[in-house]
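Take a look at the following structure, please.
Of the protein chains in this complex, one is absent; all others appear in place.
And now, subunit A:
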Amino acid sequence: MRRFVLGVYALLIVVPLVVIVGGSFKTTPELFASPFGLPKSPTLDNYTTVLAKQDMLGVLGNSLFVVSISVPVTLLLGSLVAFAVARLPRWPSRILFAIFAAGLAVPAQAVMIPQYVQFERLGLRNSLTGLILVNIVVTLPVAVFILAGFMRTLPAELYEAAELDGAGPWASYRRIAVPVSYPSLAATAIFLIVMHWNDLLYPLLFIDDPDKRTLPLALLDFQGEYLTEYPLLFTGVVVASLPMVLAYAFLQRHFVAGITAGAVKG
């Protein structure tokens, strides 16, 4: 019974993924005729179309650019707040923490409209800079929550010992808090990477210029263009997902810890 249930669910996960990857090497008629079979004469046409005609490499570059800035900045700002939360006396610490925790209860969909107006006025709409900025502010609460949760559990003596030597909080942040919080920082980083990489809402709202699209937005545009040309849609899925799936394969434990920490706290 146990084996049966697990086996069925494993098939439910594996079969669609295999069909997608296989389908990206098929023509549309072949996919419809035999969705489950291996591609008989594998074609790279879909990949040529997706990478060249749709400029997916450019889109991939945009996504990489956004994530490579938004994630480190969120981590830096979030860990500084978390350190202050861990070190400040009771009440100031609670207030600071509550300000950020309030953001956890507000879904992006509830603030996206005034944000649109604000970013438009500041000339930050339709720019990757604006996208980076909005990613940072929307995920700061989660980052603070996870990191403060960790840093608060560290004994105060650990910090005080560093500060007794005449070093200020900055030194104890850099030499103690950051190295000791490494696992928590790694988990937060992965959570942020997955969030920022996969986000569709803000690119959809902010980006008009095709040259500035990120992966999820470019992928959504496929839908209008290719409708039921599934092999092309599948190729887009493979290209957009491969970086995350590869990273997951190598850093599996960090992924599980990070995404679950984000879920628990987000």
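Simple rule for what comes next: a contact is a pair of C-beta atoms (placed from the backbone, for glycine too) under 8 Å apart; a residue touches a chain by one contact, two chains touch by 3 or more; residues count from 1.
Just so we're on the same page, contacts and distances are computed from a predicted model.
For the chain of the complex excluded from view, the name given in UniProt is "Carbohydrate ABC transporter membrane protein 1 (CUT1 family)" [choices: "Cyclic nucleotide-binding protein", "Planctomycete cytochrome C", "Carbohydrate ABC transporter membrane protein 1 (CUT1 family)" or "Ion-translocating oxidoreductase complex subunit D"].
When you scan A:14, A:38, A:52 or A:98 for touch with the missing chain, the hit is A:14. Considering A:42, A:72, A:92 or A:183, the position touching the chain not shown turns out to be A:92 (whole complex). Among A:38, A:57, A:98 or A:256, only A:256 touches the chain that is left out of the view.
Not every partner is drawn; the one left out touches subunit A at residues 2, 5-6, 9-10, 12-17, 19-20, 23, 31-32, 35, 77-78, 80-81, 83-84, 87-89, 92, 96, 99-100, 102-103, 105-118, 133-134, 136-138, 140-141, 144, 163, 168-170, 173, 194, 197-201, 204-205, 215-216, 219-220, 222-224, 228, 230, 233-234, 236-237, 240-241, 244-245, 247-248, 252, 255-256, 259-260, 263-264, 266.
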